[in-house]
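Note that this complex is displayed minus one protein chain, with the remaining chains in position.
Lettered A, B and C in written order, each chain numbered from 1.
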Amino acid sequence: MSEQGYFGEFGGSFIPEILVATFEELIAAYEEARADPAFWKTYVDLMGNYSCRPTPLTEAVNLTRHFGGARIFIKREDLNHTGAHKANNVMGQGLLIQRMGKKRVIAETGAGQHGVATATMAAKFGLECTIYMGEVDVARQRPNVFWMERMGATVVPVTEGSRTLKDAINEAFRDWVTRMDDTHYALGTACGPHPFPEMVSWFQSLIGEEARRQVLEQAGCLPSRVYACVGGGSNAMGIFGGFFEDDVELVGVEAGGAGLDSKAHASRLASSDATLGVAQGYKTYFLQNPDGQMNETHSVAAGLDYVGVSPILAHLSQTGRVRFEAATDEEVVDALSLTMQKEGLIPALESSHAFVQAFKEAPLMSPDEVIVINQSGRGDKDIFTIADAFGDPEWEAFIQKKAKEYDAR
Amino acid sequence: MSEQGYFGEFGGSFIPEILVATFEELIAAYEEARADPAFWKTYVDLMGNYSCRPTPLTEAVNLTRHFGGARIFIKREDLNHTGAHKANNVMGQGLLIQRMGKKRVIAETGAGQHGVATATMAAKFGLECTIYMGEVDVARQRPNVFWMERMGATVVPVTEGSRTLKDAINEAFRDWVTRMDDTHYALGTACGPHPFPEMVSWFQSLIGEEARRQVLEQAGCLPSRVYACVGGGSNAMGIFGGFFEDDVELVGVEAGGAGLDSKAHASRLASSDATLGVAQGYKTYFLQNPDGQMNETHSVAAGLDYVGVSPILAHLSQTGRVRFEAATDEEVVDALSLTMQKEGLIPALESSHAFVQAFKEAPLMSPDEVIVINQSGRGDKDIFTIADAFGDPEWEAFIQKKAKEYDAR
Amino acid sequence: MLADYIRKRREDRDILLMTHIVAGYPSFDDSLRIVEQMVEGGVDLMELQVPFSEPIADGPVILHANQRSLEAGSTVDRCFEFAEAVSQRFDIPFVLMTYYNILFKFGVQEFADRMAAAGLRGAIVPDLPPEEAGDYLEAMGRNELDPIFIFSPNTTDTRMSLISSRAGGFVYCVARKGVTGAETSFSADFEAYLSRCSAATELPLALGFGVKDAADVDFLRGQVDIAVIGTETLRVVDERGVEAVRGFIEELR
Partner (left out) sequence: MLADYIRKRREDRDILLMTHIVAGYPSFDDSLRIVEQMVEGGVDLMELQVPFSEPIADGPVILHANQRSLEAGSTVDRCFEFAEAVSQRFDIPFVLMTYYNILFKFGVQEFADRMAAAGLRGAIVPDLPPEEAGDYLEAMGRNELDPIFIFSPNTTDTRMSLISSRAGGFVYCVARKGVTGAETSFSADFEAYLSRCSAATELPLALGFGVKDAADVDFLRGQVDIAVIGTETLRVVDERGVEAVRGFIEELR
């Protein structure tokens, strides 16, 4: 049996027979592209001309002063077109779609970030586009649905299961099974069957490549530690990718939700609640019950609220190359608030998880040391969630007034 | 009498005596900075490390194909940190504030874009910050108010006059008069008393500098025409600045609102409704009644909804160097919609005005010709306005549901 | 083994019927009554699906049944009890259908042992390709259980041979691209596909995904050994009640 797509005991490809040919085609296209330096150049150029890569590495002078420890640098994936690192993966897969000659793209989305990025890519590449999104997420992330629809995508609410991200993934697979000839499924994170974990990580590796170069240039040395939040794991794999060969500690931060002992979290690797399993086409740690049924998870950040985790990260956790921590919802809101006030940056709630852990450790480090935090996305897309997280009464009054205007129509 | 700050018959400095010394100080600081190449370098570096300059110039392949005329390139100011060209000016003035040793910054804001940019800069530079915003705008642009407050700024609703942008400017001057020792007023556009029109244009000239270099690199030639929307005129001055010496037609697009013959517009130079006047500290064309009282203006784009216009642009209109056109609200929504669907870009409603005019002209031009549109900002910050402009019923239902949740608390 | 049963039974019948239920949907009591109706209606073998929270290869109807069964408290243990009860009580072979995680979490070896103990005859695990099935095949073999695999129209000939070499009982042929229950249209390529399937394996062939009435069954007569009726019986239960199942099955031949 082929060991393709395994990272230690994690990964693999657990897919229905009907998708096997499609995956073979995808793997072939991916491997061809990966072996072709012109493809990478096209990709880098596209990201330079359409998004704003290289994204800056911003030195957080005020936060550094505030904590009085390590020098803090922030990698600014929030400045990507559509507002997050998700754009990297999606544009890369868009180029692969062109290579494969497909005409339609589908994707799952939780928070909506990956859906917006995919709809954007589809518009740019002239592809038909369907986005699967849990009904619960459609309801709470309407702004993103609005943009996807305006960009010409069809957004299909998924009404089964927990009606969130994992169900949207299932539904996307269901679509793919019926239309694999003309359709590519652009999975949004470094999860799923081979080649997705590896391929998505490859596209995201731009982040780490740039960050390594930039930190050497700006700080004159490698960082002691690099922090990234971990949902599926793509932004983390992206930035970590630049530092695997270096003596740099890599720290992944998962959603601690209401606390690791509350069960209301989404920590697969930082908690001991997850166990090895096989679902959604791959083997990794899942938050599941003893029967193997997936649990409901919780996080203030929709993008981290997922039962599984990249098999590559599961492996790196096992080997000890990446350390995993968790940040609670409350800590996240505090870190976000501090970052806004000190630096004028608005990290996404997802990204803020990485900030929490960095803020815990920076003060204990020496001023000679440097750390890098990956700001995977911008928070201003999530005003509904963030305003609720802050419990802003003026915001509530504004929405109530707006609703009355609509009622009066 | 000094002719400082005049552009033809426009401009000047009509300020209360109490501000004269403050303006002298500002002018001195500005002239010193302008004469100091290190200042510009610091500014460019800051914009490179904190925002994502140079912002890309994106070739709009699909729109070009759609219109079948000139090759369309789009300058991506939407990718700036905080989502618009406003950041350029604000960060530049931030550096000046540091030079002057002031501890507090104030600003007016209409749409909220400049307010958010200023609050961001204040957070980054550790300044106390007060933003004046018309009460009407506070009510309709609550998301921006939310972000300003989270960044630590105080937002003061202005309850007099039309309670919009011009009233916020008046109020900011009122504040400045009482606290000019420690306070800088960071005006948001290329209007107001000298040195603001010239200084703001200087900071924004980064846009044109980059765009010229990029279009030569990417298209191999200069553009035939460059399009920019014109509110106060800063983004237009910014991009035009790169092409003044060239044989390039410059087109400024004002808010046509409900149509130029409706009076419900904000076209100072493209319509014949405006007359020469002196207000808010400078001389230019104003939309005013025969007594010299300012009219109420209208635009779907809050950032263009202003009675005056940059004295520099008024002059360039008079000399014929810049051509002025107007785009109606309806045309703007159509152009926005097309741009989203064809390119996956979301121009701000303001920026969409420039797209309207470019779309009218591109099909009539030859495929050998190149045009550049300045996408001054991103539209996704304005979802409330854009959703209303589209009349999206699902959005309304979402808001109504959200309001009910809040009601139930 | 199952293949023998199927070949034997085919001596009397020109096509066999295999039906499918989701254990515990709408309840275990109902499941039992549905099995009863099906057996009385004359089905030749049955798939019992152990519900899984992420049934990636199932269409909306079966997906829904999985969810409802779990919500009603269905557990793997309870499903085995149910399987044991029906295989003792009814004189047709039962095979289990579920997703790999259910086996994996249980322990693949233990799961196979337990299947055997419950009197089940084989298993269909749609998200377990033969490449990943080492432990599973071993466990199934040790318990003399048939590992049923799937062919699809885009499975290459080489791969069909590979699959066949691992498979037991019968091969489940997917009639068209798509998840269970979508509208089937037997295309021009259909015959070519079926002859590829027959050529690739000695095992009997079952054809599934979308079979829903006597006309569909008629069409398959002589072409495959087993017509699989999956989603449609769930629809009958949902729309016309448990008691309608027997009549529905009877009308199929």
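Miscellaneous remarks
Just so we're on the same page, contacts are C-beta pairs under 8 Å (C-beta built on N, C-alpha and C of every residue); 3 or more make two chains touch, one makes a residue touch a chain.
What you see is a predicted model, and the numbers here were worked out from it, not measured in a lab.
When the full complex is examined, the chain removed from view is found to touch B. When you scan B:R174, B:R213 or B:R321 for touch with the missing chain, the hit is B:R174. Contact with the chain not shown here comes from a single listed residue; of B:P37, B:G101, B:P290 or B:G320, that residue is B:P290.
The omitted chain makes contact with subunit B at the following residues, 1-2, 12-18, 20-22, 160-161, 166, 170, 173-174, 177-181, 275-281, 286, 288, 290-294.
Here is the rule we use: only the chains that are shown with their structure count from here on.
In terms of the stated touch criterion, subunit A and subunit B have no partners in common. The chain with its CA mean position farthest from that of subunit B is C. We define each chain's centre as the mean of its Cα atoms; on that basis subunit A and subunit B are separated by 33 Å.
Centre-to-centre spacing of subunit A and subunit C amounts to 37 Å, using the average Cα coordinate of each chain. Subunit B and subunit C have Cα centroids separated by 65 Å.
Among the residues of subunit B, none is in touch with two or more other chains.
Among the residues of subunit C, none is in touch with two or more other chains.
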